[in-house]
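Encoded as structure tokens, the structure appears first; notes follow it.
Shown here: the complex without one of its protein chains, the others still in place.
Note that the chains take the letters A, B and C in the order they are written out, and that residue 1 is the start of every chain.
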Amino acid sequence: MKMLTFNELAHRLPPRKAISHKGDYGRLLLIGGNRNMGGAIMLAAQAAVCSGAGLTTVATDEVNHTALHCRLPEAMVLNWENNDLLISKIKGADVILIGCGLGLETISVRLLQTVLINIADHQKLILDGDAITLFARNPQSPTALKTLATPHQKEWERLSGLTPLQQTEISNQTAVKRLGIDVVLKKHGTELYLAGSEPQRINVGTPAMATGGMGDTLAGMLAGFLAQFPRHYRQAVCGAVYLHSHIAQGLAESRHVVLPTDIISRIQTEMKEMIAPEE
Amino acid sequence: MKMLTFNELAHRLPPRKAISHKGDYGRLLLIGGNRNMGGAIMLAAQAAVCSGAGLTTVATDEVNHTALHCRLPEAMVLNWENNDLLISKIKGADVILIGCGLGLETISVRLLQTVLINIADHQKLILDGDAITLFARNPQSPTALKTLATPHQKEWERLSGLTPLQQTEISNQTAVKRLGIDVVLKKHGTELYLAGSEPQRINVGTPAMATGGMGDTLAGMLAGFLAQFPRHYRQAVCGAVYLHSHIAQGLAESRHVVLPTDIISRIQTEMKEMIAPEE
Amino acid sequence: MKMLTFNELAHRLPPRKAISHKGDYGRLLLIGGNRNMGGAIMLAAQAAVCSGAGLTTVATDEVNHTALHCRLPEAMVLNWENNDLLISKIKGADVILIGCGLGLETISVRLLQTVLINIADHQKLILDGDAITLFARNPQSPTALKTLATPHQKEWERLSGLTPLQQTEISNQTAVKRLGIDVVLKKHGTELYLAGSEPQRINVGTPAMATGGMGDTLAGMLAGFLAQFPRHYRQAVCGAVYLHSHIAQGLAESRHVVLPTDIISRIQTEMKEMIAPEE
Partner (left out) sequence: MKMLTFNELAHRLPPRKAISHKGDYGRLLLIGGNRNMGGAIMLAAQAAVCSGAGLTTVATDEVNHTALHCRLPEAMVLNWENNDLLISKIKGADVILIGCGLGLETISVRLLQTVLINIADHQKLILDGDAITLFARNPQSPTALKTLATPHQKEWERLSGLTPLQQTEISNQTAVKRLGIDVVLKKHGTELYLAGSEPQRINVGTPAMATGGMGDTLAGMLAGFLAQFPRHYRQAVCGAVYLHSHIAQGLAESRHVVLPTDIISRIQTEMKEMIAPEE
């Protein structure tokens, strides 16, 4: 499988235009965080904001409201039981990420359905964590909607029907085409299956990343990149996946374990190095 | 239009007097932060406190109480539904900022009305964000009250009736005079229309600033500067606007995106460099 | 008036004994923080913990519980309406600080009374902020209880009956003796009136300290020093007062305004330099 390298990525994503405003960098809606896993959506939101998303709104269980604001005053927040406001936010978003700490409860199912019913083809959807498990129970037929899923191997098994041993490049490609979605398959040497491109994998990363919340952080970065680089979809996905592991690998030189919040604290500066100077 | 430069600003704002106390640096009241946009008023409050306001009180939705204190124990806090306490705080303030995350709900309208009814001519008023939109629906006739509005171009359209294309220097000046308020028009090359001065614009800033909460941070800095430099109104407004973008431009040298909290963390040291040494 | 200098203070407070445990550094109870001024008691508690108090408990309005823990997991917390638990904590404390953000409400009065009724002569009491105003309305006759008040000039006027202009060294000494308490009179050149010592004042400090919460921080440092150095009362009071302004003065070299939280972040390292090496 083709390897994704830094040199290939660097300078492929466009720098910000001198005359631009926050609306140019995307409206992002993140949905997740039940009563037990609120931290997941907080990490995703921080990663998205630090990646440069223009305007970020988080729909979550009320119980997570204060901790989110405390960590990230830059985001707006929404009680996910407020259905009218949620639908209006779904309709106004450029990118929607659902799944981090979502849970598998009745409300979780309803939230995913609300997204799938109200989202339109010009928007982009990222399915992470529990949203993948829920989607796998009742996968929608492919539409023109750009959908990216970020499963780990077990979640990919639920979605594709392939056991980890069956998850070969060829089988994965076939499953991805059948499902009509793009996939970032998280594992040692994360693999990218994006429609219209050859599969690729990354050769950066570190076992120091093996800790809770790491996937939520990647999902948030992907959301931030997609919101911000709407015309560079493939480069945005590759860039976010690469940078996430690249930052972790650098930090692991001096840390036994690298935490999600450690990675988040480096996104702004590492992105600067990755992206070419302002036009 | 005349350009505002650092050299012109530096050393124009007076250093603190050796013998002084917190009362000398102003009593500030910030009103904003509904159930969805509480972060906005937290950012404004942090910016005001870091700019050197003497005593800062935040009136906000109860839901924001804990996150505000968690981020900023230096501020006092007030449930904005406590009308009696709010009125007493309005009457005791030197500077009032209303609008950051205020919303456009019934309570938002009532809060703005409460301010406009209870504020006196010796006080200063800053209208930001939603307060501008609400004010535009029902603009008051000019009074001796010093009022500063900080619209972006769309908000300025609501207030002035001028579309972005019509927002020329001459038209803006006419509108500002008619409205009887001063205006900081936020855009690439922010413009200042202050009564009795030639319009000016800044040539610092960076597209890395184009992210949610940036305007709230500027509003908070303006509030902090006005509270603290009551006899240097024009220099205080210019200083806050310039410094906000100047800090961002510096940080953007090593960051893809500059967050409001990044700017806030540099206000204290950058102000030190901008202001002449103690008398 | 005699000037307090660093050289005189340095190495007068004893280093920690090699074989010791947290109980040796005092049990501290801090009471303050109503619904509007919770930050005050948080700052005091952080200052006390960073000064080295052994065990710190904060009795405050329930609304401040979460923000306190979020900022300072090292402290225990107590709903101040839980009278039985409060009394048991009062009886078990070595040092009690009351007043930071206490307010002047019915509950504030009751809390001060509860302290005055239940405290014993072997304990130490610090009265700050609103507790001074309340105490001034109904001053107790002198007892063997060691009491330290930390008024600014207006609070001292309420307590002593002396207007700021009347607050001369002689008059202050007379008032202090009559009241039977020790006084740290906060002003430019803070003055110390401690029973059995000549009055002293400090010549460190900076107008950059003139901001909300600064007095609460000093009160917390005093509490931390008194809890920890029970046999060095005078040196502990002098040390805390001096260090508070000394840290601020150092930070003001590069900051326009010095915030309470800035000072707190330097207490641990600056105390290390001030205190002689371990025995």
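By our rule, contacts are C-beta pairs under 8 Å (C-beta built on N, C-alpha and C of every residue); 3 or more make two chains touch, one makes a residue touch a chain.
What you are looking at is a predicted structure, and each value in this text was computed from that prediction instead of being measured.
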Residue of A:64, A:79 or A:268 in touch with the missing chain, whole complex considered: A:64
Chain not shown: contacting residue from C:29, C:55, C:159 or C:236: C:55
Sole contact to the chain not displayed, among C:18, C:117, C:144 or C:165: C:18
Among A:13, A:28, A:43 or A:75, the residue in touch with the chain that has been omitted: A:43
Absent-chain interface as seen on chain C, which is shown: 16-22, 24-25, 49-57, 65-67, 69-70, 72-79, 85, 267-269, 271-272, 275, 278
Where the missing chain touches chain A, by residue: 35-40, 42-43, 46, 63-64, 66-67, 70-71, 152, 187-188, 207-208, 210-214, 254-262
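Definition applied: only the chains that are shown with their structure count from here on.
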For chain A paired with chain B, centre-to-centre distance based on mean C-alpha positions, whole Å: 35
Where chain B touches two or more other chains, by residue: 66-67, 70
